[in-house]
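Here is the structure we will look at, set down as structure tokens.
In this view, the complex is presented without one of its protein chains, the others remaining in place.
A, B and C are the chain letters, set down in written order, and residue numbers restart from 1 in every chain.
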Amino acid sequence: MVAVQIEYFAVLREHVGRAREDLTTTATTVGQLYAELDQRYAFPEVGRVKVAVNDEFRDWTAPLKDGDFVVFIPPVAGG
Amino acid sequence: MVAVQIEYFAVLREHVGRAREDLTTTATTVGQLYAELDQRYAFPEVGRVKVAVNDEFRDWTAPLKDGDFVVFIPPVAGG
Amino acid sequence: MSHFGFSREPFTPERFRALVADPVAGGYASFEGWVRNHNEGRGVIRLEYEGYEALGIKEGSRVVAEAFERFPIARAHCVHRLGVLDIGDLAVWVGVTAAHRDAAFAACRYIIDEVKSRVPIWKKEHYAEGDSGWINCEVRPADAPAGSVPP
Partner (left out) sequence: MSHFGFSREPFTPERFRALVADPVAGGYASFEGWVRNHNEGRGVIRLEYEGYEALGIKEGSRVVAEAFERFPIARAHCVHRLGVLDIGDLAVWVGVTAAHRDAAFAACRYIIDEVKSRVPIWKKEHYAEGDSGWINCEVRPADAPAGSVPP
């Protein structure tokens, strides 16, 4: 079990209904964490989502460590 | 014989020593006029010169008419 | 100093243009994204930009650093607005100086293209009809490729 913090932005923030949550999880990768949250929230289909851990882009297979700060990144649209 | 006005710019103005001159000439084309002036002033070799008559680019074979305003255009360098 | 930043307040390009001034620079190329009154056939009345700022600054700065590696430029900077914007407001500014204009244009184009596709910024359009949508995130059923949502 690891304790992590998650921040939601944009379409995911509005869907989940809050910007941040603290979570204790049995997930061992960020991909597993996403699957767990997707099951709970039924995230909207938004295309290819990326993930960042501690303010850096990571692969979905990246291990989840106690204290990690995780952000799921739906398709961006700057400019 | 036609009476024309000539304006010189940049390297030609400095070479000739004045910006404008009025001239009566037997030249019947702007090319002949250039040759006549080149003989008098020995224009510096500056590469490809163009010519404008009455504020429009013209060919060197353009006829010269009484009252024409002629400008010889050495290579440009805007920007 | 980072070469990429966010601004929560309206800004004018002049302030940041001064940052890229350089006596060796003969060319200054800039790009500004403005909020336009239409998108894909719909009337737009205002926009919201949301950014993941900590990662956005890192990724935006990487983009500008890549431009320095790829093109012989003197200086470069990019600033992106966040918050609520009206029609005509400045959303993003990119400025690049170089000895020659080839490099200035190429680097300016590189930066805006990469910033738009890589920096975690999201745009919500508010339409004349009263509805709104997150751009690039509103997948209609027909558009959604199976398995497109990871993992």
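Please note the rule applied: a residue touches a chain if its C-beta (ideal position, glycine included) is under 8 Å from a C-beta of that chain, and two chains touch if they have at least 3 such contacts.
Note that the coordinates shown come from a computational prediction; the quantities given were computed from them, not determined experimentally.
Contacts of the undisplayed chain with visible chains (whole complex): B, C.
Against the chain not displayed here, chain B makes contact via residues 7, 9-11, 13-14, 29, 31-32, 34-35, 38, 43-49, 51-52, 55-57, 60, 71, 73-79. Against the chain not shown here, chain C presents residues 12, 14, 21, 23-38, 87-88, 97, 99, 101, 104-105, 108-109, 112.
Everything below uses one rule, namely that only the chains that are shown with their structure count from here on.
Chain A and chain B, compared by their mean Cα positions, are separated by 73 Å. Taking the mean of the C-alpha atoms as each chain's centre, chain B and chain C sit 50 Å apart. Residues of chain B in contact with at least two other chains: none.
Residues of chain C in contact with two or more other chains: none.
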